[in-house]
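These notes are about the structure you will find just below.
Of the protein chains in this complex, one is absent; all others appear in place.
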Amino acid sequence: MNCEEINLWLDTLLAEIEEIEVTRKSERRVRVDVPASSLPALLELLKGKASYVHLSAISCVDWPDDEEFELVYHCWSYEAKSLLSAHTRIPRNSAQEFAHYVSVYDIYKPAAFFERDIYEMYGIYFESSPYMEKFILTEWNGPPPMRKDFDAEQYVNDTFNWADYHPQWLQELEEDGGGIAVRPEDIRL
Amino acid sequence: MRPENYQLVALPNSDEYELFIGPNHPGIEGNYAFKLKLDGDRVISGKADAGYLHRGFEKLMEGRLWIQNLAIVPRICVPDPVPMEVVYSLTVEDIEKMEVPLRGQWIRVMQLELSRIASHLFTFGGHAATTGMYTPSYWGVADRDLALDLFEELTGGRVYHIYNIPGGVRRDIPNGFLDRLSDYLDYLETRQNDYDNLLFTNQVFVKRARNVGVINQEQALEWGVTGPNLRATGLAFDVRRDDPYLIYNELDFEIPTQTAGDCLARILVRRDELFQSVRILRQIIKHLPSVKGPVRAPIPNPLAWNVSMGESYCRVESSKGELAYYTVSDGGPKPYRVHVRGASSMHAVQVLENMAVGQRIEDIAQIMFSLDACPPEVDR
Partner (left out) sequence: MSKIGNIPVNAQAGKKRTNPLAGVFDELVQFCQSRSMFMLHYCTGCGAIELPPAMTSRFDMERLGIQPMVTPRQADILLVTGYVSVKTLKRVILTYEQMQSPKYVIGICSCTVNGGMYWQSYATAKVLNEYLPVDVYIAGCMPRPEAVIEGMRRLMRNIEEGKGHAWKDYFQRYDYYLGNQQHLFGDDWQTPTDIIGEARHYGLETEQTYGEHTRILEQHQQPLEPHKMRIKF
């Protein structure tokens, strides 16, 4: 199959899935918005029938105002030479400890790494993903740090001390009425 | 530690034992750990342990201005920092629909290829050292240092350059830089024979590296291997050619491949790639003087720059493989979300774990270096 055939085939495939929204951003970038329930089916079709065999990444975006997490699956086809980003949204479930979603490990093996990463950083539990344990943040006991409601700066100021730096030259300047005009904590934008 | 604190350890009733390689170990690349379960000297299973280099980059970037982030992105991969700056700039340009002037693009490609050369030279040395050959590592580091000198002249920094900004590069190249670059390429080509004799065709090394850590093309595709490691299994895929960015589609270069998929094939692909980079740089030296114009597009006041709303996923080919950033902007002064897909995030963890099974213990370090895993990309 050449590129155009695959692209045509892709369009017919995508038409089969309900509530799907396809945007062609450029020659080699396709954006697809699907409801969370039909995403695994879409990926299955993409890999099995449209040659999108390479899962480049799974990105997660936190939207606390909408009470939602956005999951983006970036799939690459070596034959059609195009990158398809499948966007989906799942509820944030701030009342429960974890938001839940299904793993796509049985379709794409690389998903295991990204799902574990998202589980650690955002606290989204992927059912039937093989390694749902701590990997990078083994020494971390706090909330999932990448969530928008975790204030890293506050945490750092509460936990760590800073070294004093008040050398002779600065003291002399201050005696003459000078000094650091704007303190670092005031330069916030 | 005092002797009375030592205790005899009762051996378990089998030949199986555990061995922790790393985080502080000469046979491991950077601050990374690999835990092995062994039977004699055969590996039964292995488990990667990352996170020693975790700094929370993605969180840091959400707290800083778009322009400030340029200073921290190169730190994500220390041996090969230029692709990090470029791909971050590419995402911002993609969101802002900005056009980079042609001269800026050529200079960017020049840096990318020079950085690839530096990174590959470093890897040769590391890989050879794991087989007990230390001379290539001295050569590799010394030759890489000459590339760093060029970078220093171009950008002011030896290792971290922060030379690319959204819209192009900071300033034009210095006078006579291309001549010195050309001299360096001449020097590298005269060294080709030496490296071949010492390392790539040296039977001591070849016999040690052949048929070790084999991965076939099917497995490589299934596990998401990219970059030189994928090309060593026979698939000629390169983001530079198949998903071209900047001016790569105007350049003439080949994509070297090998079919064996073992440690030797991987290092040979890197060797060929290095000389392809030399070829690309020669074309740049020839063309760059005729490309006139500014080196960067005008950007608004960088300290009060609200990048417009949007999202972008950009990929480049770094020396380790496919490197991608997913950047989301909500129209504010800071990025809303930046996701870094490290080039070695696949082959430093899952691929290594799978490949280690059944190997001998002395080959584990070699396999890790031949995959060119970069731990900070995994941890971020």
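First chain written, first letter: the chains are A and B, and each begins at residue 1.
One rule holds in what follows: a residue touches a chain if its C-beta (ideal position, glycine included) is under 8 Å from a C-beta of that chain, and two chains touch if they have at least 3 such contacts.
Note that this is a predicted model, so its numbers are computed, not measured.
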item: Contact residue for the chain not shown (choose from B:G56, B:P166 or B:G213); value: B:G56
item: Interface with the unshown chain - residue positions in chain A; value: 133, 137-140, 142, 145, 150, 152-153, 155-156, 159-163, 165
item: Where the unshown chain meets chain B, residue by residue; value: 1-2, 5, 7, 9-10, 12, 18, 23-26, 30-31, 35, 37, 44-45, 47, 51-56, 59-60, 63-64, 71-72, 75, 78-79, 122, 125, 137-138, 141-142, 144-145, 148, 158-160, 376
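Keep this in mind: only the chains that are shown with their structure count from here on.
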item: Euclidean distance of C-alpha centroids - chain A vs chain B, Å; value: 22
item: Contacting residues of chain A [partner chain B, same complex]; value: 28-29, 53-57, 59-62, 72, 74, 76, 78, 81, 83, 85, 108-110, 112-113, 121, 135-139, 145-146, 152-153, 189
item: Chain B residues touching chain A - in the complex, by the definition given at the top; value: 49-51, 54, 56, 58-60, 63, 65, 221-224, 226, 235, 237, 242-243, 303-304, 313, 315, 322, 324, 326, 328, 333, 336-337, 339, 341, 345-346, 349-350, 378-379
